[in-house]
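I'd like to ask you about the structure that follows.
A protein chain is absent from this complex, but the other protein chains hold their places.
Presenting chain A:
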Amino acid sequence: MISNEKTTIGAVLSAPVRWLAEAIDIPMRWWQGIAGRPGMISFFLIPNLLIFGMFVLVPLFINIVYSVTGGTELFLSDRSYVGGAHFNRLLECENHFNPNSCREDLFWIALWNTIKFVFTQVSVMIVFAVITALILNGKIRARAFWRAVFFFPVLLSPVVVGLIWQWMLQRQGVFNFILFQFDAQAINWLTERTWAFGAAVGVSIWAHVGFYVLILLAGLQAIPRDLYEAAEMDGTPPARAFWRITLPLLWPNLLVVIVLALIRAVQVFDEVYVLTGGGPGTSNLYLTQYIYEVGFASILRNPGLASAASLIMASILVVLTLAQLGLTRWKDKK
């Protein structure tokens, strides 16, 4: 029971704190006057909703408006309605597999580059992550240290990642120095198309793999040890134990990891942009960079076209996100 004696919190607190509390009370009292006691829930929710609206809903709305209006003006009311013209321009192709036959060839180059990047990066990274997680889950020396080593790059800012690797991969960088020690020819890691793509994939894997290793490691640790002991008693060869026990039991985690990695890879931008600037040529031009350059960086700024492209990319991400949500729910049910 609450006693009738009035021991308000204000009496206990010192004066400045009391003033602050009273100041906060003013809008709360005002709101309760309007919404009533049950409506006070919304008082606590509104700040969050405002932030969400400001940083998500409003930009989304602006983005949609841009995508159906033309011109280089930034103020929405100055822009003229063009309907689906931007989308048509982006999607207009004689042969969608040949970017040169497309009206907006750079968009298609970026799209195909992104697809190529996503498949290469995700598949290599997942295999690498699984192997790393298996090793880190085993009995190895200094296990905690190695786990930290693999997770460390995840904590770095993408720009820092890009710069570090640029230093190491440039013509006078440490990689070529090592090659030089072995009397091998220097390689133009960042200026030759194939190497540059490989470098982008490699650096991006280096930067992100630790996160996925961590998730997979958690999944591996959730597999009871005695299953492996039962398998050992059953005379199961290690490879068969991996395919028949580890992999099926890790599968739910693995699927989530794959979809998360896909979502991240589709949005590839910062570290690769810092690393190669999208080059050489257009060999490392990806969708996000295309959008950024069309919208802000090129001489012929075209925010409408950039917005349309970003909505196309968003729809890909929505599909992947829904898949991820579905998978998570399926996994929790299992």
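The criterion applied here is as follows: a residue touches a chain if its C-beta (ideal position, glycine included) is under 8 Å from a C-beta of that chain, and two chains touch if they have at least 3 such contacts; residues count from 1.
In the analysis below, contacts and distances are computed from a predicted model.
S.K.: Report the protein name recorded by UniProt for the chain absent from the figure; options are "Electron transfer flavoprotein subunit alpha", "Maltose/maltodextrin import ATP-binding protein MalK", "Protocatechuate 3,4-dioxygenase beta subunit" or "Methyl-accepting chemotaxis sensory transducer".
M.R.: "Maltose/maltodextrin import ATP-binding protein MalK"
S.K.: Just one of A:Ala15, A:Ile34, A:Ala144 or A:Met233 touches the chain that is missing; which is it?
M.R.: A:Met233
S.K.: Looking at A:Val124, A:Val154, A:Ile187 or A:Ile245, which residue reaches the missing chain?
M.R.: From the options A:Val124, A:Val154, A:Ile187 or A:Ile245, the contact with the absent chain belongs to A:Ile245.
S.K.: Going by the touch rule given at the top, which residues of chain A touch the chain that is not shown?
M.R.: Residues 224, 226-227, 229-237, 240, 244-245, 248-249 of chain A touch the chain absent from view.
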